[in-house]
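Removed from the display is one protein chain of the complex; every other protein chain stays in position.
Each chain gets a letter, A and B, in the order it is written, and its residues are counted from 1.
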Amino acid sequence: MGTVRFLIRRIIAGIIVIWFVATLTFLLFFKAVPPIDVARLLAGKAARPPQLAAIARTHGLDQPWYTQYGHYLGRLLHGDLGYSYYSQEPVTTIIKQGLPATLSLVIGGVLLWLIVGLGVGILSATRPRTLFDRTATMGVLAGVSAPVFVLGQLLILIVFLPLSQHGFTWITTGYNPISDGISAWAGAMLLPWITLAVVQAAVYTRLSRGSLLDTLGEDYIRTARAKGLTERRVLFRHPSRAAMTPVVSQLGVDVGTLLGGVVVVEQVFGLQGIGQQTVQAITQGDGQLVLGFVIFATVFVVVANLVVDMVYAALDPRVRVS
Amino acid sequence: MTRPTVDDFPSEADPDGDILIRADRVTKHFPVYGTGIVRRAAAQVQAVDGVSLTIRRGQTVGLVGETGCGKSTLARCIAGLIPVTSGKVCFEGRDITNLSRRKMQPYRREIQMIFQDPYGSLNPRRRVGAIIGDPYAVHKTATGSQRKKSVQELMERVGLNPEHYNRFPAEFSGGQRQRIGVARALALRPKLIICDEPVSALDVSIQAQVLNLLADLQADFGLSYLFIAHDLEVVRHVSETVTVMYLGRVAETGQGDQVYGHPRHPYTAALLSAAPAADPDAAADRQRLILTGDVPSPINPPSGCRFHPRCPKAQDLCTTAEPALESKAGDPSAHRTACHFPVEAGENLAREARRDSS
Partner (left out) sequence: MSITDVTFVAQAVESAPEEAIEGRGQWALTWRRLRSDRVAMASIGVIVFVMLAAIFAPLVAALLHHGEYQSFTNAGTNAFGQPVGPGVHGFPIGTDFLGRDLLVRVMYGARISLEVGIFTTLAAAILGTSIGLIAGYFGGWVDNILARFIDAALAFPLIVLSLALAAVFHPNLAIVLGVITFFSWAGISRVVRGQTLSLKEKEYIEAARSLGAGPWRIMFIDILPNVLGPVLVLSTLFIPTAVSFEATLSYLGIGVPPPAPSWGNILSEAQQHISSWWYVVFPAAALLITTLAFNLLGDGFRDAMDPRTERLLAGSKAGRRKGRRMALAADAATSEAS
């Protein structure tokens, strides 16, 4: 019962956040980009006042702000994010076009950073103070400091350029859809995955190492060992749950930074995913598109946080009872 | 059964103007919140229930009881640190119950407190001079070199080296830290100092030093003390009047030698029998009165007399009727007990206790 109530509370909170962001972005755009400018954008440069007025009426741009707001919310609930000022395409279509690249990046990157981060972290924790641990710690320090795009550029400079100059063309920039072949797809995604993952992996290595070290020091682990359980049993059954909770909670926080990383990595490697398209939309002044992206991103963050919360609740029974 | 009203101690031919603090039926309940969505009080912790107390100028009133009996809470109610649920606290005849912070400000100069924990009651990140000088800063009575001079005078008065003005609390011993606390309390020359177990955390040899210091200061400055402790011997040493509390209520109160010499309340008797006696021979003669049962929770106190579940003399009346705080037959009127069947002279409670439990 406690879990259900907990989840309901989080869902309600999530809806409130989405609503809040939608309203905020609406107000922002409404104040900053007057409807007359929007009408002009839609109508084209050569339009004259009567045409402008007609366009304004069709799109409801001459209504008072609260009516427009109402329409806006209504459209949102139907999943309609409006139309791009420039390409006249529905925003949702544009999002769908960018989705494969972004998803490839996100899923691959997250998997990579979790595996590397947790793996190195666990190995480090079980071999404290060894050469492995020390090297890992150094790597962590370097990784934590760098801004993501710098790493990406350096990778291109150090890995991609020399390789391609020597005829080794598997690794490329830009995006190759899976339909072109897994190999081509992976070749293009490898460097972006590494870039996205490295900084985060560093954070997770430090986190999981610290958390596991703390948990391994606890008394109940000592009891398990005293009972005669094998070391593997000791590691995997008892501490894993408790040690994982800070990692899960960090994941929740990282969803936000993940978005940032995605935008940057797409820009560096020219992946034409949702992130890069957003940046382009901004430089072009395509307000509707940016608005649509922002809302999409918020929904994603809220849903991801909800999932993380559920996992956290599954791991830590105390959360459900409170 | 109506609650007893406040009585003055008679026969001292003095007007009421000599009374510093009069606490009248002070009650303090803390709500315990349930786990629903809406925060509603599921129960009340009845920390203090209808306690009346009087402190006169230049007098030391001792307040004793075991942990959880409400003595610290009562002290904080009198000091105005916690709001009172019902009842009245008067200082020199003026009502200071639940005053706003601004209105209470002038009274804070007259009522000060010393705390139990020498390690927790001083801010570790501030220098001792600043800590002692706080009252001057808060009440804007002295600044700059004048403040420093006053602080150093205080330090000297309580037995600290004034050169240590700039040291941090961590560099002092427990006993010295309590002295710092005393100096701080003394800064504004208050009329009353509430001492909340000031020596409980100190070594026995240091306890004596601090107690002597407090006695000296009382003589020099005409201070009154409300002295709270759980150690009966310490209280007897410093107080003229002693009040024994149990579970939020007053069990017995009176002049020190009366209460210690002829305890009427079974609880007081039990406390006294448990206290280590200085004379081993007398200790051997004395019979321990061992109370059965645990201390009940103040959330759900027993009905009638709150002591009845553990009392060797309890009878049916004790479970239904709360006894009034009044002087019993043969006692001076200042010595009052809240008991239906008070301890008689020569009665051996230990035997009764054993009989009950067998």
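Miscellaneous remarks
Methods note: contacts are C-beta pairs under 8 Å (C-beta built on N, C-alpha and C of every residue); 3 or more make two chains touch, one makes a residue touch a chain.
Since the model is a prediction, treat every value here as computed from it, not as a measurement.
Considering the intact complex, the chain excluded from display touches A, B. For the chain left out of this panel, the touching residue among B:R25, B:R57, B:K88 or B:R109 is B:R109.
Only one of B:R22, B:K71 or B:R184 touches the chain withheld from this view, namely B:R184. Annotation: of B:G62, B:G87, B:P169 or B:P298, B:P169 touches the absent chain (contact as defined above). Within the set B:V26, B:V45, B:A79 or B:C195, the residue that contacts the chain not displayed is B:A79.
Listed by residue number, the positions of chain A touching the unshown chain are 17, 25, 28-29, 32-33, 129, 137-138, 140-142, 144-150, 153-154, 156-157, 161, 206, 210, 253, 255-257, 259-260, 263-264, 267-268, 278-279, 281-283, 285, 287, 290-291, 293-294, 297-298, 301, 305.
Against the chain not shown here, chain B presents residues 79, 81, 101, 104-105, 108-109, 112-113, 115-117, 119-127, 134-135, 138-139, 161, 163-164, 166-171, 181, 184.
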